[in-house]
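== chain A ==
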Amino acid sequence: MTSALLEIAGLTRRFGGLVAVRDVAMEVAQGSVHGLIGPNGAGKTTLLNLISGHIPSSSGRIAFGGEEITRWAVDRRARAGIRRTFQNLKLFRDMTVLENVMVGMHGETHCEIWHSLLRTRAQRNEEAAIVERAREALDFVGLLHLSDTKADELPYGSQRLVEMARATVARPKLLLLDEPAAGLNGAESRRLVDLIKAIRAGGTTILLVEHHMDVVMPSCDCITVLNYGQRLANGSPAEIRAHPEVIKAYLGGGYRKRRTTPEQQQQMELARAAS
Partner candidate 1 sequence: MRALPIARLTLLLVLAGLPFAQSNAYWVHVFSLALISVILAFSQQLLVGSAGIVSLGQGAFFGVGAYTAASLSISADVPFLLTIAAGGLAAGLSSLLLIPIVRLKGSSLAVATLGFAIIIHLIMLNEDWLTGGSIGMMDIPAPTLFGFSLGGEVRFYYVCLIAVALVFLALDRITHSRFGRALTAMSQDEEAARASGVAISVYKSKCFLIAAIVSGIAGGLYAYHSRYLNPNDFDFQKSIDILIMVVIGGIRSLSGAALGAVIVVLVPEVLRSSGEFRLLLFGVMVIVLAGTGSRGLSGILIDLAKRISSFRPGAGSPQKPSAVKL
Partner candidate 2 sequence: DTIKIGVFGPFSGDAAAMGGSEKDAVSLVIQEKNAAGGIRGQQIEPVYADDGGKPEEAVNTVKRLISRDEVLINIGSISSPASLAASQVSRQSETPQIVVGGTAQRITTQGNKWVFRSPVPDTKLVSDLVDFIHDKFPKVSKFAFLYVNDDFGRGGFEAFKAAGAKYGFEIVDEERYTRGDIDFTAQLGRIKASPAQAMVEWSRYAEGALVAKQYVQSGLNLVRFGSDGIATPKFIELAGSAADGIYFTAHFSVATSSDIPVAKEFVAKFQKAYGRVPDSYAAEAYDAITMAIKAVEASDKLDRASIRDALAKVSFDSSRGAFKFDDKGDPLLVTHVVKIVDGKETNARNIPVQN
């Protein structure tokens, strides 16, 4: 097994009396796609927010690439290579698609105000490089032809892809995806799986929060399950799929019946009986 890129230990986050994330420990291996699933309100988004730094933790520590980052601000983490997408889309609505992605390069670039005032060579080169990279990233998600469209004129699914391009344009070390498949239909989610694989092939480690099992199962190497803010299970997709607690709390069985294998059917029934 490769070394862990992200290590979380004893991480807790309270909102008033509510403990949204409780004493969670987790490791995300370098180069892997790590799934994070769990019932609604289990604390997945909260955990993602803690990792990206959008909310401070109540206690516990987060280490990234061997360095403790628990107290780092969001932008510092972003510059260090942690990028994300949001469950509720957060695009720069009035900017074009290309500009949205160009902002993604912010943490990677350095030209200061005086550079742009004087239009220095460095600034012009950097600007050109940003455009180049942004176009590559858009091409990568298949939206290059929409570069000059205003972001909020796009359909929902395409907006998700813009977020994806913005998060990947800087070639992050760790990419946090929060329900990227929400609002996509079957065919579209299938394309998403390919995209996730391609991103991973480019050397980015991915932490994926998702409720669509047809996206999670084929893409993940390892899955962590949260329930009521606590870690319920951790393991390979096959293990998780068969985990009785997970089935009981999360997967259920009703509308998938027609396509589950006989063994699984059996396991589900076992789980039902156990409760």
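How were these picked? Simply put, all candidates are chains of the complex that A comes from, given by their letters.
Criterion: a residue touches a chain if its C-beta (ideal position, glycine included) is under 8 Å from a C-beta of that chain, and two chains touch if they have at least 3 such contacts; residues count from 1.
These numbers come from a predicted model, not from an experiment.
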Touching partner of chain A in this complex, picked from 1 or 2: 1
Complex interface listing, chain A residues touching candidate 1: 52, 54, 73-76, 78-79, 83-84, 86, 90-95, 99-100, 102-104, 106-109, 111-113, 115-117, 119, 123, 126-127, 130, 150, 152, 166-167, 170
